[in-house]
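This part shows chain A:
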Amino acid sequence: MNFPILTAITFIPLLISTIVLLIPKSKENWIRSVSTVLSLIPLALSIYIYIAVRADPGKMHFTEEYSWIPAIDVYYRMGVDGLSAVMLVLTTLLSTLCYYYSIYTIKNRVKEYYFLFLLLQVGMSGVFVSLDFIFFYVFWEIGLVPMYLLIGIWGGERRIYASIKFFLYTLAGSMAMLLAIIGVYLATGTFNILEAAAAQPFAGNFALSAAAFWAFFVAFAIKVPIFPFHTWLPDAHTEAPTAGSVILAGVLLKLGAYGLIRIVLPIFPKTFAFYSYNVPVIPILAVISIVYGALVCMAQWDLKRLIAYSSVSHMGYVTLGISAAAASLAISGREGTATSAIISINGASLQLFTHGVITGGLFFLVGMIYDRAHTRQIRDFGGLGSKVPYYYGIMMVTGFASLGLPGLAGFWSEFFVFRGAFAIIPIFAIIGVLGIVFTAAYILWKIVQHIFLGEFDQEKWDQVTHQAKLTDLATFEKITMWPLVILMVLIGFYPSLIVRLLNGVSTALVNNILP
Partner candidate 1 sequence: MAIPINWFLVLAAGLFCIGLYGVLSRRNAIGILMGIELMLNAVNINLITFWRYINPVKLTGQVFAIFVFTVAAAEVAVGLALVIAIYRNRDTVIVEEIDLLKE
Partner candidate 2 sequence: MADLINLIENWIKNILLGWGVTESLAVFILQVLGSVLVVIVCFVIVIALIWVERKLAGRIQDRFGPNRAGPYGIFQSFADIIKIFTKEYITPVGAEKGLFNIAPVLAMFSVLAIWAVFPFAINVVGGDIHVGVLYIVAIGAFGILAILMAGWSSNNRYALLSASRSVAMLISYEIPMIISLLVPVLLAHSMKLSVIVEAQMPWNIFVAPLAALIFGISSMAEVGKAPFDLLEAESELVAGYHTEYSGMKFGMFYVAEFLHQFTVGALMAIFFLGGWTGPLAVRWPILGVFYFYGKTFFIYLVISWIRLSLPRIRIDEMLNLNWRFLIPISFINLIAVAIADRVMLEFNLARWIYVVVMFLINILILVAALTIAEKNEKAVERVEFSPRPIAVPPGKESK
Partner candidate 3 sequence: MVPVLIFGLSSVVTLGAALAVVTNKNILHSAFYLILAFVGVASIYVLLEAPFIAVVQVLVYIGAIAILIVFAIMLTRRLLSKDLIQRNAQWGLSALGATGLFLVLGWIVYSVNWPVKLLTVPEDPISVLGQELLSTYVVPFEIASVLLLAALVGAILIGRERE
Partner candidate 4 sequence: MHIFLFLLPQLILFLSLVLVFGIDLVGSKEKKWLPYLALTGTTISLAVSIYLFGWVEITAESVLGGMIAIDSFSLYFQIFAAVIASIIILLSIEYMALRSPYQGEYYSLILLACFSISLLSVSADLVMVFISFELLSISSYILTGFLRNDPKSSEAAIKYFLYGSIASAMMLYGMSLLYGATASTNLIQIAQGLSGIDPGLRWVIYPALVLLMVGFGFKTVTVPFHQWSPDAYEGAPTPVTAFLAVGSIGAGFAVLIRVMLTALPDFQVNWAALIAGLSIMSMTLGNLVAISQKNIKRMLAYSGIAHAGYILIGLVSWDLWYPGMVFDGVSGVLIYLLVYLAANLGAFAVVIGFEHKLGSNQISDYAGLIQRSPLMAGTMVVFLFSLIGIPGTGGFVGKLMIFGAALRKEYYFLAIIAIINSVVAGFYYLNVIRYMFFQPLDEPQRDRIQLPKTLSAVIILTCVFTLLMGLFAQPFIQFVQASLGLITS
C-alpha cells in the first residue's frame, strides 16, 4: 500500500481549516491566502487521480480499508472509480474557485467563513470516495452542518428561514437513509457498499425492499432535488452567499444523484426498475421536475431564484437518465437495451459534471452583478450588454451551455440522457424534451433579452441601485470565470475527456444489474 491519496485529498482541507483556526482573527489576509493557496493541493491530487483512473475507470482504485469501529462493523473504506474521480475534480475545482472569489467578496467573519468552507469541502470529498455506508453517511452529514452555518451567517435577508429549511429537509432525508442503511446491514451483514450491492438485500421481500428503497430514494431525492422535495432549494440558493450557492448547486446537489447511481441503483435494481417502469413514479417525478422547473423559471423575476429553479429542471434530466437505466432491467430482453442504459447513465453522470460547471458559473455571474447593483430583480436591469461587454460575453457562453447549445458542455449530457431514455421509456423522454424548449425560452427571453439587450436607462439604474457604479468584470472575477468557461467549451468539443471515465463505470454497473 502506497501513499493514501484518498485520505489525503479528503482530509487536507481539514488540516487547512485547523491552520486557519490557529491564525489570529485579525490577520484576515493571511487566512484568505493560506486557504486558497493550500486548497490547490487537493485540486492537484484530484487531477492526478483523474489521470490515474483513466486507464481502467470501471473498477475501484486507491482503495483503503481500515478497521474503524469494529464493534459495530464500521470500516474506513475508500476507493475511487471514474465517476468518483470526475466528481472529485469538480469538487476541488469549484472549492478552490470559491476560496479565491471569496478573498474579494467576504469582508466579515473571515476566519469562521474559511473554517466552515474548508469543513464543507471535507464532507463533499468524503462522500465521493467512501465505500462504507456509515462512513458515507458521516461525510454526508458533515457537509450539511457548515452549509447550514454558511447560509445562516453570510446569507441574505431571509437567511434564517432558508438555512433552517435546508437543514431540516436534508436531515429528514438523511435520517430515513440511516434507517435504510441499518436495514441493509441487518440484511447483508456488511456496511460495505460494494459487497452490499453484490449481496442484493431483500431480494425476496418486496415490502421491505420497497421500504428501504424509498428511504434511500427520498434522502437522495431531497438532495437532488426531485420535484415534491425541491422546495428548500430556491430558498437556500437564493439566500446563500455567492460562493455558497456555487457549491450548493455545483456539488451538493450532485451528492444526491451520485448516491442514486452509487447506492440505490446497484443495491435495489429490481425495485428501482419496478418504480421506473411498471409503476413509473420516478420518471414521472423526473419529468415533472424538468417541465415544472423550467416553467417556474419563466415566471421568476429574481435572477438568482431563476437560476435556482433551473437547477431543479436540469437535475431532472439526471433523474430521468438514472431511472431510464433502472427501467432497462424490466425490458432486459429487448435488443440494445444495455447500450441504451449505459448511454443514459453516461448522460446523467455527465450532466452532473457539466451542470456543476455551468450552474456554478451562473451563480458566480449572478453574484458579480449583485455586488454591483445590490439587486437581483431582472426588471431592474436592461441594456447592460453595451455597458459590460466582457460580462455579457461570458454570460452568453454560460447561458447557452445551460440551454444545451451544441458545441458547449450542456448539449452532450442532455443528448445522452434523451438518447438513452428514448429507447427505454420513450413517453417520458418525449415530454422531457419539452423542458429543453422552455429552458431555451427562459435563458433567451429572461436573461439575454431583459438584462442585456435594449437601451441602458441610466436614470432607472441610479434609482434602483442608489447610484452604484457599473463596471465591467474585475481581474479576479475573470480569473474565477475562465476555468469554467474553458471547461464548458472543452467538453463541448471533446466530451470524451469526461465520458471516457464515466463510460467505464456505467458499463460495469449495467453489466452488474442486467441479468
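The candidates were selected such that all candidates are chains of the complex that A comes from, given by their letters.
Just a few scattered comments:
The rule we apply is simple: a residue touches a chain if its C-beta (ideal position, glycine included) is under 8 Å from a C-beta of that chain, and two chains touch if they have at least 3 such contacts; residues count from 1.
Bear in mind that the values here come from a model prediction, so they are computed numbers and not experimental data.
In the assembled complex, chain A touches candidate 4, while the other choices in 1, 2, 3 or 4 stay out of touch.
Those residues of chain A that touch candidate 4 in the shared complex are 68-73, 112, 134, 137-142, 144-145, 148-149, 152-153, 159-160, 163-164, 167-168, 171-172, 175-176, 178-179, 182-183, 185-186, 211.
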